[in-house]
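Left out: one protein chain. Kept in place: all the others.
Lettered A and B in written order, each chain numbered from 1.
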Amino acid sequence: MNILVCIKQILDPEIPAREFRVDAAKHEAERGNANLVTNIFCENALETALQFREAFSDTKITVLSFGAATAEDSLRKALAMKADAAALVINDKTSNPDPLTVAQVLAAAIRKLGSFDLIMVGREAGDWGAGQTAGLLAEELRMPCVSFVDRLEPMNGGLRMNRQTDSGCEVLEAQTPLVVSITNDEHNVPRIPKVRDVMMSYRQPMTQWTLADLGYESEEDKYYEIVDLSIPRKESRCEFVTGDTLDERVESLAKRITEVTSAL
Amino acid sequence: MNPAGATRQIYWNISHIWVMYVLLLPALAIFVYGFYRQIAKWRRGTPAARFDQPRKRLELVCKHALAQRRTARDLYAGTFHRFISYGFVVLTIATTVVALDADFGTAIMRGHFYLYFQSLIVDLFGVLVLAGVGLAAIRRYLARPKKLVYTDEATWLLALISLICLQGFLLEGWRIAATNDPWASYSPVGNLVARISLPVMSESTLQTAHRFTWWFHLLLSFGVLAWFPYTKMMHVFTAPLNIYTAQLRPLGASLKHIDFEKTESFGVNSLAAFTWKDLLDLDACTECGRCTAVCPAHTVGKELSPRDIVLELRDAMHSDGLTTPIIGSTPATSPNALWQCTTCVACMQVCPVFIEQMPKIVDMRRFLVMEESEFPESMQQAITSLEKRGHPFSGTNATRIDWADGLNVKHISEVQDAEVLLWVGCGGALIERNQKVTRSTAQLLDRAGIRFAILGRDEKCSGDPARRIGNEFLYEMLAKENVEKLKKHNVKKVVTSCPHCFNAFRNEYPHFGGNFEVYHHSEYLARLVSEGKLKPIATTKESVTFHDPCYLGRQNDVYDAPRQLVQISSKATVEMARSREKSFCCGGGGGMSFVDEPPDKRVNQERAREALATGADVLAVGCPFCMTMMEDGINAQRGDREMRVMDIAELLWEASDAV
Partner (left out) sequence: MNDVVICLLNPTSFDRAAQGLAGAGRRLAEELNAQLTAIVLSPQVPGIAREVAEVVDKVIVVDQGEYQPEPALSALTETCSQQSPAAVLFGNDTYSQEVTPRLAYRLGGAAVGDVVEVTIHEQALRVSRQVYGGKAQATIELKRTPAVLWTRSRSFVPANRLSEPGSVTELSLEIPIDTRTRIVERKRESQSEQRLEEARVIVSGGRGIGGPEPFNDELKPLAELLGAQLAASRAACDAGWVPPTLQVGQTGKKVTPDLYLAIAITGASQHMAGISEAKNIAAINTDPDAPIFKHCRFGIVEDYRKVVPLLRQKLQALQNSQR
């Protein structure tokens, strides 16, 4: 089975809120002191692929990323986790491509890389959280798509998988080729690569392309545009419920709680 | 009678002496082979440089092999051990003298020497040996302490030693009786034996008994000699050798470096991957059990047993090949046990023969972490956080500079000629409770007029947790980065409130070219007080007890500076029984503060009980891990009493700010 896993490198989502800053002109987060990390759902996807290969050998795993030159580190880490091959499409155009652009570029790279039976994508990225890559990529590649998968295994003529829903889960059977988006599960926590593999990963070859190499031409019409990005002013001050009597104050508390829970 | 001519006939009553020499040969051969076999095994270990500074090493041997100081820390055991060992030294000298006179034609055994040394002193020391064995037997068979290893070998050895000794006295006594020795009174015990025997044994009986016992004594002695290196008695030779080749630096500098370019396999999972010194360690063990007795993990009921790790590895070394996997091969080396170590080095501090237990545990952790990536999940989170964020506290919402809110603390690039770099550490910056400690320290430095600066957001973990968990690779990366950073800013003096950072900077960073003057904040603050730059006045009537951090006290020998500060801040201080070098770990080191322990086996709770038992109002600490662990530990004890846990800097600031 030929698996392709898409990987996105993002700013560390766990930087303290206090250090998070936004570039109001560029409409994106400032790099600041934040580190660059692989999106967790992408790591979940890679882990799922690796476990798939452990259980059902004769599987090749390629990782692909579309991003800045720094995304190479994420790909090296994927190689250290023992992915077989890696490819990077360097984004030398816009800093924050919209979901359609991402899907189109990834599709072009995938076509150039070969033919794949299964394409795995993280369900969403920890920065913009658009969650569209899997669906749009499936459309570009004319493949079916299943979202929020956490486990899969081969089945006669295809794949059998489990996916999470808001009320529980579902089991699906699907034919390949297929695009899936992966969500996190207690079983796909990404493994820590062995130190030796980390050292080796830097010596492995990696395909690198520019957008021109792919022959990618961006479309005339944009998909969408970020027109504003701001940090909402957080009330760091706790609202202490008011009231003259205990009864009044607890009533106030109950109301506030109900406000939040009823919106769920 | 002229004492100048006093002597005795060697080999009186004994003929066919040549048999002795014939029997000696195989005994010696087996004896020598025993050592040869072991030495060959040690030599298959990897290199280690342990022959530098011979003078210092000889000093250690004199103190601890000859004077047996560490052994004597346990007064009872130290006493009987000295009795037995010194007794045997004397007996061996005496026997050597006899051999010289017998085989080399000397005449040493004459006159006053013969009377006072060869007879009197030797008799007395023979008694000491028997007394020693008796005391040892009482402990082993009546008291039965858990830390000892109860083997048949131990019983046989005690029995044989006492038998050989008794035989010696019998031989002496029967000779005295049969020859009517004029100098009998110089051999009190022999004399006693003679007096008892004479009435019941005829001259011929005496001769027969003597002859028989002489040959039996010879066989037993040669037998024990041959058996010697195949038992723990080997320590007679391996212990002094082990002490000679001991690690000379502070205990905090005990871990080894790895050359990542040249090493085939990281960490240790076979005996051949240990250094020759590690393998020598295994043969130096006397099975005293003190290491396990003081191990904090073991004390609270966990499996970890440093003694068993050493002994089970020793047995493996004697029987298996040196290349078979060791982790998990015996109960003591199970990963479960290895992950319980807090790296407090109480085991190393107490070992009478200077075995290095903790580095072996870390060596095996290195294999599990770097070769297999198999280690507890909570530690994995800490390591991942270190790689991604430069600190081990995943999920924290604090920044490196939150603690400095409202204080005028500057980044090192903004301070010309800063005297001191205040290294805050991850704990001091990102753990809420410890932010107060950092504040107090900064305020004290400011009050004392010290020009100091911080690295602020540029600070990254010292690498200590990574190193102790076993990810030496990550540790090296962090250490090299930090050294570069400090050099770039021309840092000369570093003050830190975290003993783990302190240990890293002082003992481990020089390996990467980082040579700085490093102080724990207690040392530096104590100096400021003595220089009059800080003038604290004790305002509180609370009583305080100080918990020595393992990485400050035992691992770096700093015990007094924090105590000075505690004394200043409070007039009423009290010591816990397990204090200074015997301090009982808080349970936070070795990556253990990231692990959830079973609720009934928590190291910090054990120490908390001890702290509460002192009756003090305040527990003073000097480490962010101790702070967290001890607060948790004390909170978990359902007592009526509250005990405040305060860092010594906070106490000092309270005493200084009141002015």
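Quick note on the criterion: contacts are C-beta pairs under 8 Å (C-beta built on N, C-alpha and C of every residue); 3 or more make two chains touch, one makes a residue touch a chain.
Here the structure is a predicted model, which is why all the values come from computation and not from measurement.
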| item | value |
| --- | --- |
| Omitted-chain contact residue, chosen from B:Arg433, B:Lys492, B:Lys535 or B:Lys571 | B:Arg433 |
| Contacts of subunit B with the absent chain, listed as residue ranges | 378, 393-398, 430-433, 594-596, 599, 602, 628, 632, 635-636, 638 |
| Touch residues of subunit A, complete complex, unshown partner | 13-14, 17, 20, 22, 27, 29, 98-100, 126-132, 134-136, 138-139, 144-148, 164-175, 178, 221-232, 235-236, 238-241, 246-247, 249-251, 253-258, 260-264 |
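Keep this in mind: only the chains that are shown with their structure count from here on.
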| item | value |
| --- | --- |
| Subunit B-touching residues of subunit A, taken from the complex the two chains share | 12, 14-19, 33, 35, 37, 191-196, 198-199 |
| In the complex, subunit B residues that touch subunit A | 260, 266, 369-373, 380, 383-384, 388-390, 394-399, 402, 457, 471, 473 |
